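The complex appears here without one of its protein chains, the remainder shown in place.
By written order: A and B. Residues from 1 in each chain.
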Amino acid sequence: MPAISTEAKVGLFVLIGLVVLAYMSFRVGQPGFGLKRGYDVSAVFDNVSGLEKGSAVQMAGVEIGQVESIELKDGKAVVKLRIRPDVRLDRNVRAAIRTHGVLGDKYLEVMPGSLIPGEKSAYLKEGETIQYTERQADIDRLLSQVTLIADDIKNVTSSLSNTLGTPEGEESIRKILYNVRDFSENLNRVVARNDENFTEMVTNLKSASKEMERTFAALSQITDEVNQGKGTVGTLLKDKSVADNLNKTLAALNDISKKINEGRGTIGRLVNDEETVDNLNESLSGISRYINKAEQFRTFLSYRGEYLFDRSDAKNYLELRIQPKQDKFYLLGLVSDPKGRRQTIETTSNGVTTTTTEYNQDKLLFSAQIGKRFKDLVLRGGLFENYGGLGMDYYMLNDKLRLTFEAFDFGRGSNRQTHVKGYGEYRLIKHVYLSAGWDDPFNTSTSSPFVGFSIKFEDEDLKYLLTTSPIPR
Amino acid sequence: MQDMIQLKDIHKSFGAQKVLDGLDLNIEDGQTTVIIGRSGGGKSVLLKHIIGLIRPDSGQVVVDGEDITKLNDKQLNEVRKKFGMLFQEGALFDSMTVGENVSFPLVEHTKMTDEEIRQVVAERLKAVGLTGVEGKMPSELSGGMRKRVALARAIALHPQIVLFDEPTTGLDPVLTEAINQLIIDTQRNLNLTCIVISHDIESIFRVGHKIALLYGGKIIEYGTPEEIRASKNPVLVQFLSGSTEGPIQIM
Partner (left out) sequence: MKGFLSLIDNLGKAVLRNVEEAGKILLLFFSVLSWAVRPPLKFKNIMKQMEFVGVKSIFVVVLTGTFTGMVMALQGYHGFRMFSAESLVGSTVALGMTRELGPVLTSLMVTARAGSAMAAELGSMRVTEQIDALYVMAANPIQHLIVPRIIAGIAMVPILTVVSDFVGIAGGYFVGVHVLQINEGLFLKNITKLVTLNDIYNGLVKAACFGLILSLVGCYKGFNTRGGAEGVGRATTEAVVLASISILVADYFLTAIMF
């Protein structure tokens, strides 16, 4: 028997895999199978929560179809049902949403309706709507209400238990109860013992009231006399100077309150001083400005890797971007370039000076830039990979796409051209970016197209660390 | 005579170890240059510089007028198509049969039919004294056979420049002579530029048009076999006589 070739083995293996996959897909996809030829009817419900596309439709416990789609129309749920072709539904059937199984699956139950006398029986046709639907007992809402009530009760009981449940609370309740008991006992005793006294007291009271009548009469007589300026009190009150004094005192009082109102005196000043209010306002706004500042202040950390095709090597960037204002930022970066840091060494031998260029591969390169944004354009300047330079970014598509152009390392000596770099970067999903461009096109040995990948995220904590707290005055 | 390869002021260190220290060497077109030197002296490293497997720390490697240290991968690939190389340890692909190994450059870079390739492979193997081993795996061969298969692979395409890293080490005297003859013949017939590293004194003088002695990271002697024989350089004298006394210290 000839050995089976590699290709044959692989082919057979793939074939087996596909057959198994097809078999599993077929078995799993089965519920909807055979329903292709069925017909659609719809039913309108107030609430279909829990019902899903593909949920079963049953009649008398027999599956007769499945939910094809659920749509919202005028605030109600329109459920489209795909019914098996061999099942015919009476025109007056009722539909309801029910639950079954341990999993609490929802399904749609279709029940035969009662025949309305005089109406001829007919069947639902494709596209027609079931007339009668039962409201789903809104257990969810009920439950939520019950929860609310339970919460209230709990609040009350918990505050009660907070006051009473503590040992002191218990103690005071016990005391109160004791007191009440003692009091009623005492009362009883007093009442029993002083039965006679009571009667006496009552008679006393009676006579006292008579006495009082008399007293009142006397009193009214005195007031009359006062009014007429008789007696000591009378003279006092009727004397003109006394009244004047009184008036004066009142006026002074009035004056003080006025002064308070006008903001004079210590309290008044405190209450009325404009400056205090200003100060207060200002410190409030200062706080809010500080908070605003912290809000505006943002820091971003990012990593970017670039694969240089023609150099078959990668450049890595680690960057911290500090953005104190919306339109201004500082950029600090570490760059690892496989080529390393360039060093120019001048050697003089026999009076001839030769300049050699070497690359120190262990060294990291640094970037430090300041940038400002004008609408969609950003201008940057500073250190680019250890050399001075300028950069420009243009943002498009709501900042999703960034086009960047950088030029640096201008004085590279006679045989080196300025290092130029241009690329586009696109935000693929949140935090993840893809980029592509060309690095250093004017220097053949290092020129290369590249693709890159970067991760950026904003650091929320760093910003509070970095914002100093200059609360104004 | 024109220079095919020029090495200018090559410096190379591995960590603290300085292997090449300002090496200058010109390889003439259509000639065989033999490089000799003590074991561990940097001969293999030098060969790898010529083909761009190692980049120098500084200096230039000019091949056919082009400084290959400045080239990117794609351009370097083009330059390498001019080369064939025999590695010191053979470097046969051990997942491939001997036949597949030798035919590898042919399949990669020519449009020959399977039949043509088979013929060329058989021919090259025969030239190195092997027949009927196409179906064997490299692990089933002896060390000397492996070296010869690698040699067959290196010259399979008849490249313009061939680098041999110790082609005869580990072979018996008869085979050594045969391989030397093979190198001489192929070189002459196709007018190749060959660079041969060898420790075998007889082979050196038989094969080389020019001989270069690598010592202390530099080429310290360079010349025709006659000049080399006549040289009084103590290093060279010790090297050729195989004496343990002289400037070359064993330890």
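The criterion applied here is as follows: a contact is a pair of C-beta atoms (placed from the backbone, for glycine too) under 8 Å apart; a residue touches a chain by one contact, two chains touch by 3 or more.
The model shown is predicted, which means the values in this text are computed figures rather than measured ones.
Across the complete structure, the visible chains that the omitted chain touches are A, B.
Residue in contact with the omitted chain (choice from A:178, A:303 or A:442): A:303. Listed here are the chain A residues that touch the chain not shown: 6-7, 9-10, 13-14, 16-18, 20-21, 23-25, 27-31, 102, 303, 305-307, 309, 312, 314, 316, 318, 334, 336, 364, 451, 453. Residues 48, 51-53, 77-78, 80-81, 83-85, 87, 89, 91-95, 104-105, 108-109 are the ones on chain B that touch the missing chain.
What we mean here is this: only the chains that are shown with their structure count from here on.
Between chain A and chain B, the centres computed from C-alpha atoms are 71 Å apart.
Per the touch definition, chain A reaches chain B in the complex via residues 309-312, 356-358, 444-448. For chain B in complex with chain A, the residues that touch the partner chain are 57-58, 69-75.
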